[in-house]
Structures are given as C-alpha cells and as structure tokens.
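This structure is in structure tokens; I'll ask about it shortly.
For this view, one protein chain was removed and the others were kept in their places.
Chain IDs A, B and C follow the sequence of writing; residue 1 opens each chain.
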Amino acid sequence: MNVGLQHYLIVSGLLFSIGLLGVVIRRNLIVIFMGLELMLNAANLSLVAFSRYNSNLDGQVMVFFTITVAAAEVAVGLALIVALYRKRQTAHVEDLITLKF
Amino acid sequence: MPQFTDILFFGLAGLVLLFGFLTVANPFSRNPVTSAMFLVLTIVSLAGLYVLLHAFFLAAVQVLVYAGAVMVLFLFVIMLLDLKEEEHRRLKSGILAVGSLAVVAFVGILLATLLKAKPAASAVAGRLVEGDTAKLGTLLFENWLLPFEILSVLLLVAMVGVILLTKKDLK
Amino acid sequence: MEFLQYLSPSTQFVLFSALKIFAVFGVVMTAVAYAVLVERKVSAWIQNRVGPNRTAPFFINYLPVIGPFLVRLGIFQPMADGLKFLLKEDFTPNYVRKVYFWIAPAITVIPALMTVAVIPFGSTLGTEKMVIADLNVGILYTFGIVSLGVYGIVLAGYGSNSKYPFLGSIRSSAQMISYEIPMGMSVIPIFLVAGSLNLGDIIRYQAEHGWMILKQPVAFVIFLIAAFAETNRLPFDLPESESELVGGYHTEYSSMKLALFFLGEYANMIASSAMMVTLFCGGWTLPFVTALSTPSSSILIGLLHIGVFFAKMALFMILFIWVRWMLPRFRYDQLMDIGWRRFIPAALINIVVTALVVAFLHD
Partner (left out) sequence: MSTKVVARAPLTFYERTYLPTILSGLKVTAKHFTDTVFRGKTVTMEYPEERWVVPEGYRGAPYLVKDQEGAIKCVSCQLCEFVCPPKAIRITPPGADGAPADRTNAEKMPKEFEINMLRCIFCGMCQEVCPEEAIFLQKDYSLTGESRAEMIFDKAKLLKLGGTHGGVQKWKHKLEGAKAQEVFPV
C-alpha cells in the first residue's frame, strides 16, 4: 500500500475533528483555544499535502501565512483571556454569562 | 513490503492523533499544562509529517514558531493564571454526550466524503515538489508579496493590540 | 573494511549514521564532563586557587612522573563527580508535581544533544561526510530545537511547585525567548552573504572567501552575547542567580536529576560553541593552509580537520568559562533592555545593510 494524498487528508480530517471535540466538550477558555490551534494545524497539514501532491508550492506559502496568522491570533487571544481573568478571576466559559462588564 | 516512509507515516500519523486526543480529552488529567504539553507533542509530530511531505522549511518553522514561541506563551498564561479550579470541575455529561455525538457525526461525513473522492491523477510520485527554502522564498516575494506585506502589518497591529490589552491601567 | 562494499547503500547509511551518532554522543558526553573540569580549573586559577588536584584511581601510583602530574591537573575528577551524582540520594519533595518534576531534566538535555546533529565537525573521513544530518535547513533545525529547550526549564519550575524555582523558570524562559529573536536575526546576514542555509555550504564559502567573523562582526557579537543568554551563563544567569533565587529552577533537584540540568547547560554551551565555530570561524578549515581548507580523502587530513574544529570549539568554551569571572550579573531589566532595545534593532540594521550590500554587489 502506498501512502497518498488521501491518507494525509484522513489524518488531517481526524485531527480537525479532535480539535472540534475539544472546542465542544471542554469548558476552559485556554483548552478551547488549544482545540482551535489543533484545527488550524489540521488545515495546515492538508494544505501541505495538497501542495506536495499537486506539485505546487503555493499551498506551502499558504501554510506559512496560516502559521503567522495563528501566532498573531494566539497572542491577541491570550491577551484577551488574561484581561478577562483580571476582571472576572475565571477562564471558564460557563462563568461568563453576562453581556456586560 | 511497505516502504520505510510508509511505516514512518503511519507511526507519525498515529502519534499526531493520539497526542491530539490527549490534548483535548485526556482521561487521566484535566490540567491545562498537560493539555499544552500534549499539544506541543502534537505539533512536533506534525512537523515530522511535514518532513515526510518534503516541506522542510515549514517543518522547521512549525517547530520554531508553534512549539518554540506560541506554546510557551500558552504555558506562561496557564501558569500565571493559576487555573487549579479547572481540575476539580466536573464535565457535564449532557454536553459531553451531545458534543461527542456531533463530532462523531462530523467525522462520519468527512470520512464518507474522503473515501468516496478519488485522488487526482496528478497525485503520483515522480513529479513531486520539494519544500525548498529558496523556491519558497522566491514565490513568497514574487507572487505573494502583497499578502506578505499585509501580514506584517497584521503582526504589528496584533503586537500593539496585545500590549494595550494587557496593560493594567490605560492612563 | 572489504565487507562494507557488499552492503546496500541504505544499510551503509544506517550503519555509518549510527556510528557517527554514537561517536558524537560519546564525544559530547566526555566533553561535558571535561568542560566541568576546565570550568573548575579555570575558575580556580582566576581566583588564585589550585582547583581539583586530588582525585586519583589506585593504579595511578604506579606511574612515575606523569601520574602525579595528571592527578594535579584533576584529570580523574570528572569520573568522581559523575559517580558522586549517581550515588547521591535522589530526593523528591512530596509537594512536587511528580510527572513534570521527573521529565523536566530529560527535556532539558534532549534538545541540547539534538542540536549537535547538524553541525559539520569535520570534512570527510574516507568518503563519509563528518556530519550526522546534512540538512538543507540546518540552521532552522537548530533554532527549532533550541527553542524546545525552554520547556525543560518551564516544566522544572512548574513541577517543583514552589516559589523560587517558579520565579527562576519564568525569568529563564522569558530570557530565552527574548534572546532567540536577536540570535535568529543575527545569523540572517550570514545566509544572505553565503547564499545557503546549509552549514556545510557556509563553511565552504568561508574557506574560499575568508571567515564570517571578519565580514559580519556585528552579527558575531550579537550571536555571541545571545548565546551566553541562551545557555544561561553568567553574566546572564538570572534564572539560577543563587544570591536572590536560592538556585532558581534547580532548587528542588538533587542527584542525577540535578546532574542532568548541568549536563544540559554544558551540552548547550558545546552546541553554541560549535555553532559559532561553524558560522563565524570557518568550521574545520584553517586559512592560508590549502590542505586544511579543502576536503580530502586522506584519513589523516580528515582527522586533522576534526582536530581543528575541536580546538576552535575549545577556545570558545574557555571564553564561556572566562567571561563568568569577568562580569557581574546583569539586572533583569537590564537584560531585557539589552535584548529588546539594543540587539534587535542592531540585528535588523545589520540585516538591512547586508542585504543592500549584497544586492548592490550582485547586480
């Protein structure tokens, strides 16, 4: 059996689902954030695989951009969580039920 | 006889999925630090998969940026926020059941689609490209120059935003 | 050596790689042990002391003149040190987070050893290249692995579950992340000049066009100082600053686990010395000697190249040790100030200037 594009896509899909699972079942903001990171990484994997099997480097450039955006996103997201924690002393989504601070 | 790279693929893919699962739903510990550490392992194994796909530059960047910088940021925030409470909270079984069901359904749709789709004819060995740094750089600075520049502005904006957000008082 | 020709290329590759890995691992481990000895000896000499001069195995008494001389140099001290670390009580406080407490020392050591893999420590020995992995993205690999070294320290602080280690680990990881940036930026001009990320190519370029240290002195200075900060050596040893933080992240550690932290620190020093030799000081080449600056199939010359590399590396190691007694420890804000407000702009300017020069000369 030869490993091909399909195998990579399946791994990527499963990883995406795992990230989704984390977002759905975990109630901690930071762990939810990690789930998001997993989903981004899954997308990256499929992009790299497409790039490899379609002989086109554009996919890798895309991944490069994704990684950069993810880094920026994590920085902003974590800053938000820290700011939230300062106000509310919690990072648990179930405790954040008011609309106004 | 399966090729060496195939064995590597299955090993790494297994590790990626296992570590990924332990990141979000570790049955033994709900400590966010443990989650973060498993996420690091996931990322490093993913870098291994990138190497298998001959995307060496991306593999290095993946480890450097994700594992080296982003995840340390995560760890910092977790450690400084003192999230002990998380370990004692009980997961609500209703959420757990519904969430799992939704995800399983999602996986079903995904797999059904992927297995139905025939891989393109171009996806064969021989004409595969290398993730060479020089080629990637040329591409980045010729075809993708505008997005690249926009991205740098985005990073700057993020930087300013983060500093503003985490400042204690904005006077 | 006849039988080697009957093996398939991939088997040969595996065989030679394994050999090289074992050789390099052995050399690095020995070098770590003796770096500790050199550290103790040089420290002693700078402080008008004698240093370790007692340890001797029983058989040394039978050697007439050379024996006492070796004992006086402390040649056998590393063995005693190693044995001591192995035999000491391994104490785990009951309040620590056990898993993290146990894996943190290992995580510190592994990246330090892995960085050595891409460094070409010689030209060729026979037909075999003297580098474990001749990667095209060699330097990126190194930086990636080095950035993983932070985890050992962060987890040591988190796992110890007490104040001083935690403060030490926070300081250390902030310091390491901060200095990775100027360090990474400082090497970019080298790739601009040499036109490759492969360390072997960089050495070849230096053999032809002269050492990088002459062409990129600013980059060298930034890299050198960032290397001090990355390896947590004085004057940047804030994480373990014993006068304020008791011992930083190794406060709660003892015995072999503590030894692993030291091993990681010294292995990091060795790796960064090797990196500086490779990037700035011509690797295994020597200028003005043609035989020593071109790869050759002769085993003798190959060994000489390795010798040259190790001699240069040893000089850098001694520099690392010497600086420890030259400068007092920086304050934390000074450390961050130097990293962010001096080195990053300097490295950026260096990149821009080099890029302009390269572009100008290229056309």
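In this text, contacts are C-beta pairs under 8 Å (C-beta built on N, C-alpha and C of every residue); 3 or more make two chains touch, one makes a residue touch a chain.
Just so you know, these numbers come straight off a predicted model, no measurement behind them.
**Student:** Among the chains present in the display, which ones are touched by the chain that isn't there?
**Tutor:** Taking every chain of the complex into account, the missing one touches C.
**Student:** I'm checking contacts with the chain that's been left out. Which of C:F22, C:W45, C:F69 or C:F91 qualifies?
**Tutor:** Considering the complete complex, C:W45 is the one touching the chain left out.
**Student:** Which subunit C residues touch the hidden chain?
**Tutor:** Touching the chain left out of view, subunit C contributes residues 42, 44-50, 53, 322, 325-327.
Keep in mind that, in the parts below, only the chains that are shown with their structure count from here on.
**Student:** Quick one: report the Å distance separating subunit B from subunit C, using the average Cα coordinate of each chain.
**Tutor:** Chain centroid spacing, subunit B to subunit C, equals 30 Å.
**Student:** Please tell me the distance, in whole Å, between the geometric centres of subunit A and subunit B computed from their C-alpha atoms.
**Tutor:** Centres of subunit A and subunit B (C-alpha means) sit 6 Å apart.
**Student:** Give the residues of subunit A touching no fewer than two other chains, as numbers and ranges.
**Tutor:** Not one residue in subunit A touches at least two other chains.
**Student:** Quick check: in the complex, which residue numbers of subunit A touch subunit B?
**Tutor:** Answer in residue numbers: 1-11, 13-22, 24-28, 30-31, 33-35, 37-38, 41, 44-45, 48-49, 51-58, 60-61, 63-65, 67-76, 78-83, 85-86, 90-92.
**Student:** Hey, which residues of subunit B end up touching subunit A in the complex?
**Tutor:** Going through subunit B, the ones touching subunit A are 2-3, 5-6, 9-10, 13, 16-17, 20-21, 23-25, 32, 35-36, 39, 42-43, 46, 49-50, 53-55, 57-58, 61-62, 65-66, 69-70, 73-74, 77-78, 80-81, 83, 85-86, 89, 91, 95-96, 99-100, 102-103, 106-107, 110-111, 114-115, 117, 119-120, 122-123, 125, 127-129, 131, 135-136, 139-140, 143-144, 147-148, 151, 154-155, 158-159, 161-162, 165-166, 168.
**Student:** Can you list the subunit C residues touching subunit B in their complex?
**Tutor:** Spelled out, the residues of subunit C in touch with subunit B are 100, 135-137, 140-141, 143-148, 150-151, 154-155, 157-158, 166, 170, 173, 177, 180, 197.
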